[in-house]
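In what follows, a single structure is set out as structure tokens and then discussed.
With one protein chain withheld, the remaining protein chains of the complex are depicted in position.
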Amino acid sequence: MNHKINLMNDYNLTAHPEVIGALAAAGNRRYTGYGDDEETLRACDLIRVEAGLPGADVYLLSGGTQTNMIAARAFLRPHEAIIATETSHIYNHETGAIEAAGHKILPFAGSDGKLLPGEIEQAIANHVDEHMVRPKMVYLSQATEYGTVYSREELVEIKEACVKHGLYLYVDGARLGYAMAAEGGEGCGIKEVAAEADAFYIGGTKQGLLFGEALVISNENLKKDFRFILKQGGGMLAKGFVLGIQFRVLFQNGLYYKLSKQANEKAKKLRDGIRELGYEFEIESVANQVFPIVDNQVMAELEKDFLFEKWHRKDEGRMSIRFTTTWATPDENIEALLSALKKLR
Amino acid sequence: MNHKINLMNDYNLTAHPEVIGALAAAGNRRYTGYGDDEETLRACDLIRVEAGLPGADVYLLSGGTQTNMIAARAFLRPHEAIIATETSHIYNHETGAIEAAGHKILPFAGSDGKLLPGEIEQAIANHVDEHMVRPKMVYLSQATEYGTVYSREELVEIKEACVKHGLYLYVDGARLGYAMAAEGGEGCGIKEVAAEADAFYIGGTKQGLLFGEALVISNENLKKDFRFILKQGGGMLAKGFVLGIQFRVLFQNGLYYKLSKQANEKAKKLRDGIRELGYEFEIESVANQVFPIVDNQVMAELEKDFLFEKWHRKDEGRMSIRFTTTWATPDENIEALLSALKKLR
Amino acid sequence: MNHKINLMNDYNLTAHPEVIGALAAAGNRRYTGYGDDEETLRACDLIRVEAGLPGADVYLLSGGTQTNMIAARAFLRPHEAIIATETSHIYNHETGAIEAAGHKILPFAGSDGKLLPGEIEQAIANHVDEHMVRPKMVYLSQATEYGTVYSREELVEIKEACVKHGLYLYVDGARLGYAMAAEGGEGCGIKEVAAEADAFYIGGTKQGLLFGEALVISNENLKKDFRFILKQGGGMLAKGFVLGIQFRVLFQNGLYYKLSKQANEKAKKLRDGIRELGYEFEIESVANQVFPIVDNQVMAELEKDFLFEKWHRKDEGRMSIRFTTTWATPDENIEALLSALKKLR
Partner (left out) sequence: MNHKINLMNDYNLTAHPEVIGALAAAGNRRYTGYGDDEETLRACDLIRVEAGLPGADVYLLSGGTQTNMIAARAFLRPHEAIIATETSHIYNHETGAIEAAGHKILPFAGSDGKLLPGEIEQAIANHVDEHMVRPKMVYLSQATEYGTVYSREELVEIKEACVKHGLYLYVDGARLGYAMAAEGGEGCGIKEVAAEADAFYIGGTKQGLLFGEALVISNENLKKDFRFILKQGGGMLAKGFVLGIQFRVLFQNGLYYKLSKQANEKAKKLRDGIRELGYEFEIESVANQVFPIVDNQVMAELEKDFLFEKWHRKDEGRMSIRFTTTWATPDENIEALLSALKKLR
């Protein structure tokens, strides 16, 4: 058992007590299998309301890589490719799951973790005939892997590029709640993403649940036979209601929003504190992640008492590191970290 | 909400209270991600002990189709095929997940849901050169989809055929506990399967957990880089400890065995009662499933008050149906069903 | 160098002299690459005329397995499966190429190598939900692997079953010429297959060319972006005109029909002669293959002077064997074989 203060990531704890409580309370109920139960139906209805998409199809899956992979398999023909940033999760951190499903990802540099509309134009311009893959889907993450957030205008601009070139827009919302709870993120949440995306998912794993991601498909062309691909890809839980119960709890009384807000407030407190101490940042993140740059010896000292992620080597002597907060991060942990950073400054 | 008595399957309820309790109790703990936590390590150790395989690699996954698919991807080269019965889950009920992973399944008739050693010989004899796939893995389920159980001798005989022809033996243990708790199944459980199989999984979803399957790999040749394939196939949960906690509870005090035994006792009570009433059976199952044959009108009457699965049409007027029990099946439900069947006789 | 008389198969020789002559004559020409040349355009036009399908898309590929695999990749979504006989080439003799492309083949017993319309109904009846693959394409070979031929009525009946259930009909015409040149095969050739199939291919490799198969796609839904899949699957030759020249020669003056007829006449002569000698047949083939049943010692004697294929073991003492003819099979070889069989009778 590790006794260091854990600010490593937002998937280091089980689930919010209300979620566990609901699972416990369901002990005497008997459910239909494979997501055809009333809890799942209710959860999906709640999500349709949140998204403002009464006609959308909603599916509950186990994890993000699984959701992205199954979406690619369901939505794309073999020669169709995905446009994404080089820093995106599907390009870097899913062990080639998309390629294993047969699809090329076309990587672009982006800016602050965000894809630029001009990069979509460039992808189209570069792929001119049948000797090359056909760009067919744009992948964004909201919030990004760098804790930045696409503004409403940026989403609209990207969508326009998609429409112009017949591309689907797919948004990975593993941390969508942290985007909308971010400073300046008011118009960047579920409803706004839902308005632009052909399909997107709302992450539960990093947002208060034991596990689970809710995939929302609004484009009619992408809906057909999805349950076949879901099952084939190993994404259909026999006890679908275990996901249904969790998402029902997450959305029936605004728990999702409350937890997102709490996590971001803690991150802000940490970010402001670190800035005040005079540290620089790798990136101006606004969601629940903070990326200060520290000297190697500061990092070594911090590692004795804190768990965090090493991000990028900046130069011989400095490194950027990542701290992540959740609704459950104790304030005293934030303070302990700030105090340690102050001492090491 | 359905008020019928649900004897449909063994995945119609959440989890045993001890499992939920352990998840609740873990609320204040913080864990390392991706299965590198102490709960998962402990669960895997417990499983190694149960299996009598101190050197085995153990991984915790979300579901059976996922486990089978990822195992096939990890263990087989593109031209290598799987030998299985026509009635097996991977051949029939996984939406072609194995084929979607690129591998052919060679189907055989089997007997009572069980593959025959002679069928392995036949597969080898039929596949003679590079114009055909190469049979490389034998797939069994223990218990089978028909509630029957491979005896120790049958397992050994199958393993001998595998060794003779250089085949891996893979056992789907979605209901392995029900096999060892079956009448005559004493020597047919985890340890015996572990002694013969190159890899197998112990199902948790249908045996008391919210979800989860534990894959055990003992053949050294199958171990390499498994975590890469696990991640790529969408099988690595960020919160691996959610599985770790559950499997720790399942195996630390024999809960797995207790629940298996309870389920089988209820099935036996139901089976004996139905037999006494003079009904015939589709098959002489011994695990937690019962397959009586009933007249169509009996079935129609039963459907008013009970949930069960329609199995096979026997002839114009008769059908076999499947009832499944769990540790949580109330005795009064068994009695209600028997009483209904008596009335309809 | 083997000096035995070779009646092994119909791909044991280079190509008809007119084909080689046309390749030689093209030496000073320069062509556009990848099938965009005037020879390929002309060949495809000729094929459209033969097929009676002025609006069809036609592509020239290198081999049969490649064509079947690329067609499956282009036409089917991941969960869609192919209905075929157990004896079909794609099920048995393509090393799982279809499964490696991700698609399950649903095998049926058929009759005389031919799929029965009732088997299509059975496939549909067996696959009822998203836990199973969805049957989506019917695969026939015309002539079949057993040298039998679907009659016009049989083709129509199969097509009706396809239309009824929303299935594509795909015909493997590796030996389509031998089907139409068969006794009773007048109405079973390119035009008739073209009238029923959504896509089919006309084999060149076994019908007079060095290599090459012409895929004809008439269903509009199957046409989109085919060249992408063709290239991706390794099926687009840089020197597409090498195929174009060959198919132009094959169809500009009826060479295809002439060679098919010659091969079948030689097979008929052989079949009639063997029958006269009192041998039984494995199957009443009508195309360019003959399947007599012989005693093991007769087979052993024949092997000293002839090359042929061993087909099926009938019982302890007897075997069926396969002789195949081509336009180029010398009459004296037929006579030598008949004379040997007479001596061994």
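Letters A, B and C mark the chains in the order given here, with residues in each chain numbered from 1 onward.
Everything that follows uses one rule, which is that contacts are C-beta pairs under 8 Å (C-beta built on N, C-alpha and C of every residue); 3 or more make two chains touch, one makes a residue touch a chain.
This structure is a prediction, so every number in the text was calculated from the model and none was measured.
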Residue touching the undisplayed chain, where the options are C:Leu13, C:Ala195 or C:Leu277: C:Leu13
Chain not shown: contacting residue from A:Asp10, A:Asp57 or A:Glu130: A:Glu130
Contact footprint on subunit C, counting only the chain that is left out: 1-2, 6, 8-9, 11-15, 17, 20-21, 23-24, 26-27, 29-33, 38, 62-67, 69-70, 94-97, 100, 205-206, 210-211, 228, 231-239, 241-242, 245
Positions on subunit B where the hidden chain makes contact: 34, 73-74, 77-79, 102, 130-131, 133-134, 225, 227-232, 236
Residue ranges of subunit A at the interface with the undisplayed chain: 78-79, 81, 92-96, 99-104, 107, 130-133
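Note that only the chains that are shown with their structure count from here on.
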Most central chain, judged by mean C-alpha position against the global CA mean: B
Dominant interface by contact count, named by its two chains: A-B
Intercentroid distance (Cα basis), subunit C paired with subunit B, Å: 42
Multi-chain contact sites of subunit B, meaning residues that touch two or more partners: 94-96, 100
